[in-house]
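Removed from the display is one protein chain of the complex; every other protein chain stays in position.
Moving on, here comes subunit A:
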């Protein structure tokens, strides 16, 4: 089993603590079937001339939180992709998460490195990412069917470092709510993200999206397959089986142009 990156430096009062969903992503990405899929999708260039055909893959994780998933990919890039030139990039709305995740990746990647971490930037989903540049997209969304927080004080919460005890408590509750509350059916944020996926993915791009049972994963997959001919969506990882229901699952989203 590949090591789980350490997140002991992260303040979990205001940054999402790695949980069953995070670990399901780690297990799925490092499962034999996904390793084989990624190796085939992103073959390592064998000669100088081959670099142009299969250049360095860019991995984008949206909503990195503690950074445990991105750090896992960065640290184990050679095992997952069979190559040493993987680029990683992360975004989060929460400034504290961006700082924490950058540190998690730095700690996890040891020399000789098989990946280069670009940066973790403060952003809303993938709105600041150049179209068609992402090869591997990873998203553990706020999926709980629960009311979205009030965004009106977001900037203040992100930029003010000193505040009274009760204000700090409110800030922390707000930031944690951002990390789990997904609005109606837990799908409000995920639906916004799904709209951006066809635009940001490269032609060889693949996405890994975590869903819970209340998100109606079968309907989500149907929607994706209806985007345009060639779009595929399959469940490639599950956890928490209860009477035939998967509590959590990972859906792989990709385009197969041979279809």
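Everything below uses one rule, namely that a contact is a pair of C-beta atoms (placed from the backbone, for glycine too) under 8 Å apart; a residue touches a chain by one contact, two chains touch by 3 or more; residues count from 1.
As a convention for this text, contacts and distances are computed from a predicted model.
*Asks:* Just to verify: the chain that's not displayed, which of "Eukaryotic translation initiation factor 3 subunit K", "V-type proton ATPase subunit F", "Ubiquitin-fold modifier-conjugating enzyme 1" or "Trm112p-domain-containing protein" does UniProt list as its protein name?
*Replies:* "Trm112p-domain-containing protein"
*Asks:* Using the touch definition up top, pick the residue from A:26, A:74 or A:87 that touches the left-out chain.
*Replies:* A:87
*Asks:* Among A:34, A:99 or A:246, choose the residue that contacts the chain missing from this document, as touch is defined above.
*Replies:* Selected residue, touching the omitted chain: A:99.
*Asks:* Quick one: which of A:15, A:105, A:120 or A:224 touches the chain that's been left out?
*Replies:* A:120
*Asks:* Can you list, in ascending order, the subunit A residues touching the missing chain?
*Replies:* Touching the chain left out of view, subunit A contributes residues 45, 48-49, 51-52, 55-56, 58, 83-85, 87, 89, 91, 93, 95, 98-99, 111-113, 116, 118-124, 127-131, 133, 151-152, 154-155, 158, 199.
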